[in-house]
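Here it is: the structure, laid out below.
Note that this complex is displayed minus one protein chain, with the remaining chains in position.
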Amino acid sequence: MGRCTFRNLGLLQVIKGRCKIPVFVLIRPRGGDFRYSDLEIQVMRQDIQIFKAHKADGFVIGALSSTAIINFPRQLIVKYSTVRCMSIFLAAFDMCQDPFIAMETIICLGFERILTSGQESSVLEGAPLIRSLVEKAHNRIIIMPGGGINDRNLERILKETNAEEFHCSARSSKNSEMQYQKSSVYMGGVLRAPEFITKSTDAGMVQRMKEMLDKR
Amino acid sequence: MGRCTFRNLGLLQVIKGRCKIPVFVLIRPRGGDFRYSDLEIQVMRQDIQIFKAHKADGFVIGALSSTAIINFPRQLIVKYSTVRCMSIFLAAFDMCQDPFIAMETIICLGFERILTSGQESSVLEGAPLIRSLVEKAHNRIIIMPGGGINDRNLERILKETNAEEFHCSARSSKNSEMQYQKSSVYMGGVLRAPEFITKSTDAGMVQRMKEMLDKR
Amino acid sequence: MGRCTFRNLGLLQVIKGRCKIPVFVLIRPRGGDFRYSDLEIQVMRQDIQIFKAHKADGFVIGALSSTAIINFPRQLIVKYSTVRCMSIFLAAFDMCQDPFIAMETIICLGFERILTSGQESSVLEGAPLIRSLVEKAHNRIIIMPGGGINDRNLERILKETNAEEFHCSARSSKNSEMQYQKSSVYMGGVLRAPEFITKSTDAGMVQRMKEMLDKR
Partner (left out) sequence: MGRCTFRNLGLLQVIKGRCKIPVFVLIRPRGGDFRYSDLEIQVMRQDIQIFKAHKADGFVIGALSSTAIINFPRQLIVKYSTVRCMSIFLAAFDMCQDPFIAMETIICLGFERILTSGQESSVLEGAPLIRSLVEKAHNRIIIMPGGGINDRNLERILKETNAEEFHCSARSSKNSEMQYQKSSVYMGGVLRAPEFITKSTDAGMVQRMKEMLDKR
């Protein structure tokens, strides 16, 4: 607890001006897989440089080869090492062929943390692998579980994974406060993210989770 | 045709370094409705300032009250007018109660274009309203249809709406080039955006659409 | 107007006991494509026989080869012709390679109607093809547009397609009447069909659409 991640520069500035927790920026030029073209890597380099200049405390980043092996491009490493701030290897890790080999590579690359759901759809599903990674890491890198963690499963997850830190959005759904909601704009039988519901961090959930951590 | 929009600063720099078309930046601090809190407006202000400093040619932006009336906050207007670059009122327009009143407000606010799907789920569905807007606008503002336009329906849309410009992503689906695709990470019966398919702009589609425009 | 389709036998009985409109039953053994295995065709045969015995007035059915050519299996034709009730060729039509050749095949097979969105995602998108099909059909088969029709676009659709009949569900969304809505069952960031919203036929919409038809 005590870190936050996203990728909007205006938001970084507003947050840095209002609170003191370290802020990590997500460097991911598009959705989909983690195999990037040269131009996409150039965009990632620029983003690192800009966010660094605006006092980001670290980055969440990852890249793979087409055979799902960690492939952190040389030009990113250079840029990246000059940046010299804490960093997290992204969920790209969960797509890797061999997670133990991948972890060794990531340690060599100098990352401080690996963000992972244990190569499954949620941390609870991936808990056995996460526990093995924590053991094999032997304090050389922090294994940080993330994906589907909430205040109902946190205690089990900490116990089953032996992890010391974790990542979660602690969000709950809120209905929009719009009193006039036009329904015609998205008629039809398709499934969309609902326009008039947003998810935002739930202070009560954060509080309950903090207490679980403190109790340990 | 001939403009592009997005919201990533690194990407803006890479594009500005490589081509000459005007680049418009999307200013939208989150998904969901268009009613923003004071902090969200502060983030939007910062984003406008940063992107302006990095030579964005314009912005795509919009804001509503909870009663779905155009509500472009004073502090944004100030920031915005000093920016003095071309700008487009976002799809928030499609959520407005009365589109004709909304258009007059947007003209007063000094926007150059309104991006709209005619208050329906696609431009083709909204074509009759778009045509009325084009007429009532009488060249005071450019009505720019956007939403579901492709090379199969462009000619009909231009004819039915009388619009002079339009917005479209001209994307087609591409399978990921990952040779190793781990399927376990997202098991379960839920519907997600597919991880191993990405959509990217299709040069052939852009070419075909350009020819349709030129033929007019 | 004046027909309804679905695939539940208990529902057929309840409806036949309460109203007099013809009821058509959807014969589709699974979702996905329209290429069926021998066992799936056996299931379809059984379904036709059972629903016929329970006084279904017709069927909505379709089948394709792997090359997207109409492939209505011999054993279904036999079963089907003995059934001798009105029938509609399903949206499988929209997946066909050549819609005009497909229409000729479907006429030969003795179907009374083709249900189609004009090989596009909605009837409005597919209107030009539907209009051509109506012309080429020349009253030999009824081309019945279906897909995204509502009371806001019906008049345009009838005018643009020249169709005499259409298919629509005329549904609007209703919130569930459950006063206690457990949110924990589907937590997480995935997109699902919302549990506590159902769509049901909107009598007002049906009325408005009927008046549009009568006005012609």
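To keep things simple, chains are lettered A, B and C as they appear, and every chain counts its residues starting from 1.
By definition in this document, contacts are C-beta pairs under 8 Å (C-beta built on N, C-alpha and C of every residue); 3 or more make two chains touch, one makes a residue touch a chain.
All figures in this text were calculated on a predicted structure; none of them were measured in a lab.
Student: Check the options C:95, C:137 or C:213 and report the residue that touches the missing chain.
Tutor: Among C:95, C:137 or C:213, only C:95 touches the chain that is not shown.
Student: List the residues of chain A that touch the chain left out of this view.
Tutor: Against the left-out chain, chain A lists 120, 122, 124-125, 128, 148, 152-153, 156, 190-193.
Student: Would you write out the residues of chain C that touch the absent chain, in ascending order?
Tutor: Output for chain C: 7-11, 13-14, 29-33, 35, 39, 42-50, 64, 66-68, 94-97, 117, 119-121, 176-182, 184-188, 191, 193, 195-198.
Basically, only the chains that are shown with their structure count from here on.
Student: What chain lies farthest away from chain C once each centre is taken as the mean of the Cα atoms?
Tutor: Between chain C and the rest, the longest centre separation is with A.
Student: Mind checking the centre-to-centre distance between chain B and chain C? Centres are C-alpha means, answer in whole Å.
Tutor: Here chain B and chain C have centroids separated by 35 Å.
Student: So what's the Cα centroid distance for chain A and chain C, whole Å?
Tutor: 44
Student: I'd like the Å distance between the centres of chain A and chain B, where a centre is the mean of that chain's Cα atoms.
Tutor: Going by mean C-alpha positions, chain A sits 28 Å from chain B.
Student: Could you check chain B for residues that touch two or more other chains and list them?
Tutor: Each of 120, 191, 193 in chain B touches at least two other chains.
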